[in-house]
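Handing you this structure, nothing more for now.
One protein chain is absent from this view; the other protein chains keep their places.
What follows is chain A.
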Amino acid sequence: MAKQYDVLFRLLLIGDSGVGKTCLLCRFTDNEFHSSHISTIGVDFKMKTIEVDGIKVRIQIWDTAGQERYQTITKQYYRRAQGIFLVYDISSERSYQHIMKWVSDVDEYAPEGVQKILIGNKADEEQKRQVGREQGQQLAKEYGMDFYETSACTNLNIKESFTRLTELVLQAHRKELDGVRTRASKELALAELEEDESRPEGPVNSSKTCWC
């Protein structure tokens, strides 16, 4: 039986309430779109396996609640992520303004070397637009991030942005990945062990290697 994946890692979706984090995710993993979604409380989980550069990557995606009050809780999850989507809504100036605050939280709580990408969602709502595309590009440039305008509704740039962040994470961990290419039987669990700080010795499952 072919093994299910070569690399496993974790991506996180953050941004204000109602910018469409859950919708982006549902479009990506299930190719579904519902205009009225149930609110996310705490954190929700999805997973998908994609192939990038001939490597089978299983990504776990953590979808967080956006309300400020919840951030005490969701910040605890930043340190478990290898890649983070910062999402705003192009029809909400406020959600765009808040990106700065989200970025500073990431800087404070996420591990060093975490890959970030900026998303301006709801690109289909052109008539309600409050944030210009250039503004998004400008902000992304300032923080050294890639930028996409997406629409979960029309399926614009969804696959592209998820694939891009995946590539970025892969690039950031190229050294460990070379190991995967040469020893094809190995699996790399980027996501697995960084939270087992209390465990004195390395991975229990010796068939998987962890870099963190």
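The working rule: contacts are C-beta pairs under 8 Å (C-beta built on N, C-alpha and C of every residue); 3 or more make two chains touch, one makes a residue touch a chain; residues count from 1.
Heads up, the rule we're going with is that contacts and distances are computed from a predicted model.
Only one of "S-type anion channel SLAH3", "TBC1 domain family member 14", "Anaphase-promoting complex subunit 2" or "26S proteasome non-ATPase regulatory subunit 1 homolog" fits the UniProt record of the hidden chain, and that name is "TBC1 domain family member 14". Remark: the omitted chain is touched by one listed residue; of A:37, A:56 or A:159 this is A:37.
For chain A, the residues in touch with the chain missing from this view are 17-18, 34, 36-47, 60, 65, 67-70, 72-73, 76, 94, 192, 195-196, 204.
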